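Have a look at the structure below, then the notes.
Excerpt of the complex: some chains, original placement.
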Amino acid sequence: MTSTLPASRHTRAADQLRPVRITRHFTMHAEGSVLIEFGHTKVLCTASVEEKVPGHKKGSGEGWVTAEYGMLPRATHTRSDREAARGKQSGRTQEIQRLIGRSMRAVFDLKKLGERTIHLDCDVLQADGGTRTASITGAFVAAQDAVNKLIAAGKLTESPITQGVAAISVGMLGDLPLLDLEYTEDSTCDTDMNVVMTSAGHYVEVQGTAEGLPFTRDQMNALLALAEKGVRELIAMQQEALQS
Amino acid sequence: MTSTLPASRHTRAADQLRPVRITRHFTMHAEGSVLIEFGHTKVLCTASVEEKVPGHKKGSGEGWVTAEYGMLPRATHTRSDREAARGKQSGRTQEIQRLIGRSMRAVFDLKKLGERTIHLDCDVLQADGGTRTASITGAFVAAQDAVNKLIAAGKLTESPITQGVAAISVGMLGDLPLLDLEYTEDSTCDTDMNVVMTSAGHYVEVQGTAEGLPFTRDQMNALLALAEKGVRELIAMQQEALQS
């Protein structure tokens, strides 16, 4: 067991986020378009409003919020196959886009949204760990922009968004808990946990996985505390970005 | 917020598992073949040994453990499409089979396994909630049987299994934590958590999802305690089944 800070942390503390940058209106067509950066990780999150709902919501008076996720082939250190060319999305891709979708729906009142769909597309331009947490954090900002446009256009009188949501990864390196894992840290940590929380400080999703040694209850507690700190900071940054 | 025990619990307490039955040697061809029942949920888990490894392990001296999951079309209340006919596995199926695979690998020393693969196939014959946790719990028994056969055949001198593993679901119904959710409970709970733990009492996976209201830290603590109780009991039952 080691508790030495890894080399990757030379400029930040174990409990410190990477520099986060949130750029709204990154592309021009989407109702919400946000480039979010967690250090070197860059994800383009767009929100698209469609004035219809999928089959299982038709006639329900409720809307739907859904997400898709992708990585450009050379977002990663070595080129990975293009999923469109291979003809199917990997299990990992599907897992992530289902997580993003659930996280967004957790803060949406679908009745107030009305019979329309918000599609959130999270496309990773550059990957360095934490692409799913950056996606969730950025998608919320894009969704908020799209909702604001619907309100401004008189299509909604009241926001269907009930609260904020953001996500961060935490990991156990030996007995040292780390916040916001970079790629090299992610692949050396024994435990990797992704935590999605609301602005009220409640959990939407907690996904902890032992990549190496199984983790103890004490380690889990330490990781949850660290994650809470990270999410609180991200939620503040989202608000700041939305007000600028 | 309600704390009334749901009707589905008329014969068991909130912190009680459904009757669990583990039948080894359920089918004859597989190296391990276990029918596991959590109440009405019935999953056939087979372990197949193949004397080769996938590409990413070739020449590594290490083995591989992997899992696939399926549901018979009429395992469920209304018939669902056959994935083989539709031509692809759903995101849910892939998510579950990845979880089973990771859970098994967490208790395997792949070096000791040698360059061979153990395939765990978990096929749901009848579904009533908890199919993924039953799969993990049953797959471990099947894997143990397959390993025992390899040892008996002199192909392994030492077991590559480092410890036991089992899984259970827990959920928050209003402010009442419930152990081992049946289908009707699963669909009414606000929070659904699947916990995979080792016989040493450590976590391999924790996946908590707020289906309705986000959950608090206190609720999470209550759920984790309940899950730990359930997994401890399941691990005892696995040992008993393996000794019979």
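We call the chains A and B, going by the order they appear; numbering starts again at 1 in every chain.
One rule holds for everything that comes next: a contact is a pair of C-beta atoms (placed from the backbone, for glycine too) under 8 Å apart; a residue touches a chain by one contact, two chains touch by 3 or more.
Note that this is a predicted model, so its numbers are computed, not measured.
Student: Which copy number describes the whole complex, given 2 displayed chains of the same sequence?
Tutor: Across the complete structure, the repeated chain appears 6 times.
Please note the rule applied: only the chains that are shown with their structure count from here on.
Student: Give me the rotation angle that lays the C-alpha atoms of chain A onto its copy chain B, rounded to the nearest 5 degrees.
Tutor: That rotation is 180 degrees, given to the nearest 5.
Student: What whole-Å value do you get for the distance between chain A and chain B if each is reduced to the mean of its CA atoms?
Tutor: 27
Student: Sort out for me which residues of chain B touch chain A in the complex.
Tutor: Its residues touching chain A are 88, 91-92, 94-95, 97-98, 102, 106, 193, 197-198, 200, 202-210, 213-217, 220, 224.
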